[in-house]
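Missing here is one protein chain; the remaining ones are kept as they sit in the complex.
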Amino acid sequence: MNVKPDFSKGHNLAETAPAFLSIWNMESYYGESYIVQNISFNVHEGEILALLGRNGAGKTSTLRSIARMDSPQVTHGEIWLDHQPLHLMKSHEAAAAGIGLVPEDRCIIPGLTVEENLQLAQIAPPIGWSLDRLYELFPRLGERRKQEGVTLSGGEQQMLAIARALARDIKVLLLDEPYEGLAPVIVDEIEKTLRIIKEQGITTILVEQNAVRALELADRSVILDTGGIVFDGSANEVLSNEELRAEYLAI
Amino acid sequence: MGILEVKDVGKRFGGLQALSDVNLSVKENSVHAIIGPNGAGKSTLLNCLVGKLIPDTGSVMFDGQSVLGRTPYEINQMGISRVFQTPEIFGDLTVMENMMIPCFAKRDGAFRMHAIENMMAEKDIVEKAEAMLVDMNMADKKDMHSASMSRGDKRRLEIGMCLAQEPRLLLLDEPTAGMARADTNNTIDLLKQISDEREITIAIIEHDMHVVFSLANRITVLAQGTPLVEDDPENIRGNPKVREAYLGETA
Amino acid sequence: YTNEPTGSSVTLGFNVPQTGPYADEGADELRAYELAVEHLNGGGDGGMMNTFSSKALSGNGILGKKVEFVTGDTQTKSDAARASAKSMIEKDGAVMITGGSSSGVAIAVQGLCQEAGVIFMAGLTHSNDTTGKDKKANGFRHFFNGYMSGAALAPVLKNLYGTDRNAYHLTADYTWGWTQEESIAAATEAMGWKTVNKVRTPLAATDFSSYIAPVLNSGADVLVLNHYGGNMVNSLTNAVQFGLRDKVVNGKNFEIVVPLYSRLMAKGAGENVKGIHGSTNWHWSLQDDASKAFVKSFGTKYGFPPSQAAHTVYCQTLLYADACERAGTFNPCGVVEALEGFEFDGLGNGPTLYRAEDHQCFKDVLVVRGKENPTSEFDLLEVVEVTPAAQVTYAPDHPMFAGGNLGTCNPGA
Amino acid sequence: MLGLNKKDTSLMIVVAILALFAPFILNPFPEGSAMAQFNAGYPDLMQRFVIFGIFAIGFNILFGLTGYLSFGHAAFLGIGSYSVVWMYKLLDYNVIWGLPLAIITSGLFALLIGYVSLRRSGIYFSILTLAFAQMSFNLAYSVLTPITNGETGLQVYTDDAQVLLGANEATSPHLFGIVMNSSAKLDLGPWSFTFNNGYYFCAIILLLVFYLAIRIFRSPFGMMLRAIKSNQTRLNYTGLNPRPYALAAFVISGMYAGLAGGLMAAMDPLAGAERMQWTASGEVVLMTILGGTGTLIGPVLGAGFIKYFENIFSKINDNILHQWFAFLPDGLEDFVVFIIHPFIGKGWHLTLGILFMLVVIFLPGGLVEGGQRIKRALSRKKDADAAKTEPAE
């Protein structure tokens, strides 16, 4: 079932892309299982998009596809970021093009200290926030800078993962369940941070189980179910649409 | 006298006093929640209970016996089961096999040489595992390779595996983190049911206050390695110290 | 008897190392076998068939049957060698197995042939045990052995280095090494040398520096390297590296002796062999008619002179064929009878005896020295002395060879 | 049947048929034909297939199930062989004394080595086992010569005790008078088939231990072993002690190796030290991976594959090549022989190395995966055929 990417249908999105980040007919596979099923959506510059859905709906897979990770394998479709064809890139090229993914299991690198984890992010250009500025935003990390990253508590790891993304000069921040495992006070704080990030002009896609919280923050929302898009519209619309909330978000 | 008595436990990591003077008593058949800011030492405390870490000072008694100095499997055989913060399951095995292993552990103890018997011919085990899968709402995933499940499903499986052991004390480290709202609600129901019907004592670490307040009969708030307060849920909710250190405005 | 040839041809099994460290030696053996088969079947110039004192062979195969052969790889491992020999016997119907380049393999295959009821003509095997405690009625050895090396070398060493010498032995730590060490020590002690130390080195050793470094300080003035193959190449190279040969100890020049030499090893050790003495079974520079005939026919076919291994296995093939002819049968018992006590000449080492008591061959042994100014890449050794057979002959019950039992010939099924 | 499910039963039957009819299956080419070179149906090689199959099956119980990669299993093989030959020397040539002893001594050694080595996991475990085996090899080759007869290998001499040796008893290995190296021959036209007592003795043992392996794979014990490979943390926190399970697997696989070593000596009364060398340990690792780690039949296939190359390819020489290609014009014949020459005879290692690489690159699951692919391709074709025929109905 190894479908070769087929870009022949030629919407030349490079010029006509309607938005900052455009996903067009994207399909991805884990081995032979078809996970992301032909989805298209746009994200505008500077906005926060909430990507919602049940467990297993395909949110993580979508983010990983956009970041051009090896799995799931994108077999069809186009992804354009600011006129750059992400679908033709490998993950490190996509990262250089401005994608910053905070993965759901944080992926702090074993064997490296907190500071080294951050330094690692600043090896390849473009470089973003300075370490000092990051420690200012997350003082806890500053205190723990010599500790091995993986021995941090869950919440601290989450901060490190976000800081690591910001250490690079990114255009789009992909956040996979950033609130998971965080104390309510910290969630508040991260939310504040996200607003600061937004003010910096960074576009964000936020995947979150706590839909209400996410929607309050987001401008727009896309809801996934079994690998397909079931809703694409403004965040307020979701909050006001009882049916949608009950069916796909159980809220 | 509770089923679990933690006395004066302290634990140091290098320059960091992760736990100090922790005293905790968990009553039989209660649901005891441990909450606290990130890095407060909750997981560390849990690790001291299950033999992963050995505390520097203090004692941990389970049902009148000390757990200190015992290996994890011995402690488990005493009746303490644990669910991890990131799911630990047998990824190479099917869901059914994952569920059968704790059933064997319950029946046969830490080691038994049953090299010739047919696994599937062990009727009692198979039935028990199947029943457990039905309880966990996973019967349809029975033959699935457990590594390729979504994370929510993995966590549910892990909880099921712990329950299959019929432990006397179940330790849960953020069981609903990353779980969709609907499943979170299911899990709450399940845990309620467990504590009511199976007479299992539960100690739970959780940041989702919805879960905490739905389940707990008793709450300990840990901050910077020491218990801040221990009280009934209603009192905790109103406690200004707790609000400031942990809950923030949202709760 | 086992594998009695019924058709118009007879199959011989050439079992040589084709992989592993001795592969080149094995390749040279194979060349010689092919040459022998060619000559037996009447091809080529006949080689040593023309000089061989027995005239039973006429170039029409053996007993009128065309000679065919199968080859196999011993890998210089007993197990692999036995497996290969068995396949020749069980699958290809070989009536005779020959070849090999180590004593362990020779003894293992000899035992197998005894059980299976075929003749074994051992290739390169220098351990006393092959015709000593492990001798078998179905097996014959054309090669000389450790005792004979010692007996041949001792007088030459005495002439060269005198009777007042202190020898230090480095010995490969397995059976062959031990028997050679015992033989050489006995022979040199008999002429007055003292043995300062006998040090065993692991078979797997590649770097001998830590064994060689203490030699000078031990008061020894002669180093005897009871090593073969890669071990010998490395230990000699290391010894020369340490400059042992430039030293003067006890007022005498320090000397190194390598009791068992082969041209391939000399080639591996390169310049380091220059001026170093040892013994060898045969060398292409011998000027008797038989040797010349063999060198010519081998050299013409392959473009370089044969090694002692090639010579040995060529002779054995002819001898086996000749024995069959004389016995009028391929039956191993007939062949054994024909070979036991057989005396002949014209195969390159002078008058030769296949002794009945232990199936060891007695002939002249060469003492050679690494050549100072070689004229070509083959011209590495020069013959210093041809020790007559009588001087290397020993009693069949000599203690170094005691303990074995030849048994009786086994014709097999 | 016999407590196996349908799939396993049919696998067992297939293996039984293959084993019992091997003398036919392995000798497909008529005697004297050019292809006869590829026949493998002679006693020694058939015995080797089976014996190394047993070795690899046992190894796979450890490696395939628990993931513990031992690099020292050859030690047990050697110990098994020495045990059997010592019984020949002390009692008599009946293999009934030696084989159980081989299993017991190798089991004891495995217990000892496993107990120590299993304190570590991963590569550290591998190196510990390697170190023990290499120590055994080095000692057996030299210092322990009184027990092992060193380089020459342990064998029976006429002056050995052999206290049970009867007057008319066979002087080669036998089982109550059934002499291992005697064979019956069957000639069918140009074909010739050999039925060897020793082979059938080994084959029956193979079937027994293969059956045992299936039972182990399907047992709760087998599942625990797979759980060890999958996640030891979880196993610990599920109240199970991984150590005795792994040790039991180690001992069982050591006993398999001991049995295999014992059988080698039962077929051929000689035990050499090089059986314990790391290359021998490495060989069984390669056999298992090549065949398909963790599969039941894979290791047997892998063992057959390697032994086939070792024994058949190494024997092809230029002469044979010239015979094969004699039909070609002379120049072309020489050219073809020149091209093939590096891969046969003394180049059989090269062919083997290339095949290792090809198999592992293209068949990540080993030879078994190759088989599965063929099967799938066939069934897909069948499906396609079925689909084609459907509209016609």
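By letter and in written order, the chains are A, B, C and D; residue numbering begins at 1 in each of them.
Please note the rule applied: contacts are C-beta pairs under 8 Å (C-beta built on N, C-alpha and C of every residue); 3 or more make two chains touch, one makes a residue touch a chain.
Definition applied: contacts and distances are computed from a predicted model.
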Name under which UniProt lists the unshown chain, selected from "Dihydroorotate dehydrogenase", "Amino acid/amide ABC transporter membrane protein 1, HAAT family", "Fumarate reductase subunit D" or "Peptide/nickel transport system permease protein": "Amino acid/amide ABC transporter membrane protein 1, HAAT family"
Among the chains presented, those that the missing one touches: A, C, D
Omitted-chain contact residue, chosen from D:28, D:122, D:177 or D:190: D:122
Residue touching the undisplayed chain, where the options are A:76, A:164 or A:220: A:164
Full-complex contact with the absent chain, from C:45, C:164 or C:207: C:207
Contact footprint on subunit D, counting only the chain that is left out: 63, 67, 69, 116, 119-124, 126-128, 130-132, 134-135, 138-139, 141-143, 278, 282, 285-286, 288-290, 293, 342, 347, 349-350, 352-357, 359-361, 364
Subunit A residues that touch the omitted chain in the full complex: 67, 69-70, 90-93, 95-96, 100-101, 103, 107, 109-112, 116, 119-121, 123-125, 164, 168
Residues in subunit C touching the chain absent from view: 20-24, 27, 173, 197, 199-202, 204, 206-207, 209-211, 213-214, 216-217, 230, 233-234, 237-238, 241-243, 246-247, 249, 264, 267-272, 284-285, 295-296, 299-300, 304-305, 375-376, 378-379
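Assume only the chains that are shown with their structure count from here on.
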For subunit A paired with subunit D, centre-to-centre distance based on mean C-alpha positions, whole Å: 52
Averaged-CA centre spacing for the pair subunit D and subunit C, given as whole angstrom: 35
Averaged-CA centre spacing for the pair subunit C and subunit B, given as whole angstrom: 75
Where subunit D touches two or more other chains at once, by residue number: none
Graph class of chain-chain contacts, one of line, ring, star, complete, other: line
Chains touching one another, given as label pairs in label order: A-B, B-D, C-D
List of subunit B residues in touch with subunit D within their complex: 50, 71-73, 76-77, 81-82, 84, 88-93, 97, 100-102, 104-106, 108-122, 125, 161, 165
Contacting residues of subunit C [partner subunit D, same complex]: 18-19, 23, 26-27, 30, 34, 69-73, 77-80, 82-84, 86-87, 90-91, 103-104, 107-108, 111-112, 115-116, 129, 134, 173-176, 200, 202-204, 404-405, 407
Sites on subunit A touched by subunit B in the complex: 30, 33, 53-56, 104-105, 140, 147, 151-156, 158, 177, 180-188, 209-211, 249-251
